[in-house]
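Not every chain of the complex is shown here; the ones you see sit where they belong.
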Amino acid sequence: MSWPAGVQEAAEVVSARPVGAYTHLVLRAPEAARRAQPGQFVACGTGDSGMLLRRSLSLHAADPEAGTLEVVVAAAGPGTRLLAAKRPGDVVSTTAPLGRPFPLPAPGTPAVVIGGGYGAAPLPWLARVLTTGGSRVVGIVGAASADRLLGTSAVDDATALDGIADAVVVTTDDGSLGAPGRVTDALPEVLLELSELGEPAVYACGPMPMLRSVHTTTREVLGERAQTWLAVEESMACGVGVCMTCVLPVVDLDDDDTPTRMLRACTAGPVFDGDALRWDAIGAAPHLRGGALVPDDAVGAPVVGRAGGH
Amino acid sequence: MSTPSAPATSATEEVAHAAVDLSTSIGSFHLPAPTMTASGCAAAGAELAPYLDLSALGAVVTKSVLREPRSGRATPRMAETPSGMLNSIGLQGPGIDAFLEHDLPVLAQAGARVVVSIAGGDPEEFGELAGRLAALGPDSPVGAIEVNISCPNVANRGLVFACDPGASRAVLEAVSGAVASAASASGHPALPVLAKLSPDVTDLVAVARACTDGGATGLTAINTTLGMVIDPVTLRPQLAGVTGGTSGPAIRPIAVRCIWQLTAAKRAGVLPDVPVVGAGGVASGADALQLIAVGACAVQVGTATFADPSAPARVARELEAELARRGVARLADVIGIAHEPGRGPR
């Protein structure tokens, strides 16, 4: 592993403020702040004894000087509701930074960074690192409606891509802000534009159907001439690689036999090469709400008639 | 009840600032500290190295190892439940060859003592795995084998072995037979064999007795209890595996009760006097003390590790403080104390 391991810190909430439909939290976690890179996440305890498991949140920013991490929380269920309601002075138990950061392209590679909803959270930091490396960066942020948007100064300056990326495109499904439609509707034009500067790198964060569409669109528009790095959001119990709940079927692209393994999104990801994900098996069972099946050709796939244990 | 012998030497060396002798043993397997990881809750073990000192734990218990690599189940594999969770992993793992080649050396390197959990679809698979492990000899970090009988019996419609005394006994016979052969071939003492029990039975002591009759030299209690969660959106089972194992503090009262029953049976002479390793909902030193007071000589920390990857080590420190506060000098003095009115602190 070429990135540092996580560290546990009892992080004081330095500030908490609403940003659109979300809550922006600044947490004092000096050691994690020193180590973190864009694309990594923090696992946060909820403080409620009945909810054991930590909630994973993408790092929006890390300030090694101030010793702070920043996150943007969407109150989805009971745990994120508690996190979104934290007040300054509260203490949140954190383990961070976790997961593999976004791999960076060769200096000067043009890049597009795409976020759906709160998926835009890590993009400004990533865009800053990319532009520092000489990339031309175009941001695309979208959401179902304006109130679920993040990453644009139309919602909030401090968390926006504006002024960091060279251009920012905003889409909403209902047209309430920016261009009507989905982020992937805006993607082809951006890809074509950037590809004039070189083979672009595509970075995306958001729900799995969006990531799939980003990957498909990229391949449709540029063929193999672009690498996609997709930050997935699998349901995680531990975030540190010990529970095996967060797995996805992933092809080993470095192995000529290209075997598929069920890899942990928390340690092998959350950022995966879009070409390595087994899209045929991901989200294939509607009654499992986006769960991933085990492809028949995966290493150790079930043999018919052999039941598994827990 | 005779408490496991506790060599007074090692504990003070291994546990920082040890005021209390926390050492314990499982047959011939001596542990400087009484907390372990729980099978399936620490992956191969090395994943926890950033968060705790693997060599200071009583032992690392590996996820259950099978003969062949196994992909495990589709996802979702987990659901959070009140003070607990369900999991349905499906024994994902690399298989025994890869385990021995890659995972075990890393643990040896880290100075960890290792309990290897094994699983299989029939007694033969268990026996083969046990034989491979027993053949490693005393230079390996493997100090004991834990037999995960809470997995489906291929020959019996997938009914888990642990729900059937006869099937449990057959598995333990295969394992203890393989361990005994290896021991007599090498001249080294036989590896202790822990049978890991499921709470989902009418008569726990009968299953435990079948395991000891089959050659188990110790027991681990408990594995997860079968549960289910319905997805609020689809109104279908939330786990791809339909049912899952419930773990975490929610099941601690069940674990305490099961260990109490096993220890009471030992005290009544219904069960041989084998060590019992406790598991189920331990998240703090006070929790561990409950399991120890009803008879556990060591304690596994499973689900709590997901919330706090340092938990197995932290629980040992907290347990030490709990005992020190009560003026207890040796862990051994409180093992099973709940059964003995008049004994011990206060």
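Order of writing sets the chain letters: A and B. Residues in each chain are counted from 1.
Here is the rule we use: a contact is a pair of C-beta atoms (placed from the backbone, for glycine too) under 8 Å apart; a residue touches a chain by one contact, two chains touch by 3 or more.
Here the structure is a predicted model, which means the values were calculated and not measured.
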Copies per chain type across the entire complex: A x2, B x2
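In this text, only the chains that are shown with their structure count from here on.
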Centroid distance [mean C-alpha coordinates] between chain B and chain A, Å: 36
Footprint of chain A on chain B - complex, ascending: 40-43, 47-48, 50-51, 63-64, 68-78, 80, 82-85, 87-93, 95, 119, 121, 148, 150-152, 154, 158, 160, 224, 231, 233-234, 236, 240-241, 244-245, 248-249, 283, 303-310
List of chain A residues in touch with chain B within their complex: 5-8, 45, 49-54, 79, 93, 95, 234-235, 237-248, 261-262, 267, 285-289, 291-294, 298-302, 306-310
